[in-house]
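Note that this complex is displayed minus one protein chain, with the remaining chains in position.
For chain A:
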Amino acid sequence: MNTALVELAAVSKTFSGQRVLDDIDLEVERGEVVCVIGPSGSGKSTLLRCVNRLETPDSGRVVVAGVDLTDPDCDIDAARRQIGMVFQQFNLFAHRNVLDNCALALRTVLGLKRTEAERKARDQLEWVGLADRANAYPSELSGGQQQRVAIARALAMDPALMLFDEPTSALDPELVGDVLTVMRRLADAGTTMIVVTHEMGFAREVADRVVFMDAGRIVEQGTPAQVLGHPRVERTRDFLQRVSVSG
């Protein structure tokens, strides 16, 4: 039996005639940190969103922790408990305070009692360094704090896999560091992570593997040293050159 935690086989997705994902194969082992890089519009977000079926592939198979998400009979709500997701725009629940944001799914999805759910939520907030903001509303927090709450909210469910879609792209530069620090600690703790990012420093330092996408295809993948240091493919070289010039 295959040991990969995530297995994408021949995944394709078309949006209004445009082939956004073109026959993607990707496996992620338990404990592995995979960073996905590539130009805007190359399909990185779509790929990530197929992994928890926020997008449904047109064809191909997506298997996470042994559950085939592309099976129409699969219990997608149960499968998603295993998969935490962190969005570029944070997407904290605007009408609930920080503690409730983290405790909501514990109560409604896992059925924990309020006290138990809030204890777990507090633990996670402590872990991202925001225990003192438990009663604040999202609008009262900085972007960096909101994103750390979003990470705590996802972690509270104790997922087997964490997905990050450009978690620092909406942040002021001085707030990026705090979020990356939390993610680095998460990686050090052995969490399986797929991270779409433009932070090449983070990818070089934390990733076990870097995947370069262009035009809906995986063009090149390998260790950070290989892909970022000695890219074999012309398109990867172009992209990295552009990023390093602008960044």
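Everything that follows uses one rule, which is that contacts are C-beta pairs under 8 Å (C-beta built on N, C-alpha and C of every residue); 3 or more make two chains touch, one makes a residue touch a chain; residues count from 1.
Throughout what follows, contacts and distances are computed from a predicted model.
Asker: Which protein name, taken from UniProt, belongs to the chain you can't see among "Fe-S cluster assembly protein SufD", "Amino acid ABC transporter permease", "Nitrite reductase large subunit NirB" or "ATP-binding cassette domain-containing protein"?
Answerer: "Amino acid ABC transporter permease"
Asker: Tell me which residue among A:13, A:44, A:122 or A:153 touches the hidden chain in the full complex.
Answerer: Spelled out, the listed residue whose C-beta touches the missing chain is A:153.
Asker: Given the contact definition stated above, which residue among A:18, A:59 or A:89 touches the chain not shown here?
Answerer: Here the residue in touch with the unshown chain is A:89.
Asker: Please pick, from A:13, A:44, A:80 or A:235, the residue that touches the omitted chain in the full complex.
Answerer: Residue touching the chain left out of view: A:80.
Asker: Any idea which of A:18, A:56 or A:108 touches the chain not displayed?
Answerer: Candidates A:18, A:56 or A:108; residue touching the omitted chain: A:108.
Asker: Spell out the interface residues on chain A facing the chain that's missing from view.
Answerer: Missing-chain contacts on chain A: residues 52, 54, 77-78, 80-81, 83-85, 87, 89, 91-95, 104-105, 108-109, 150, 153-154, 157.
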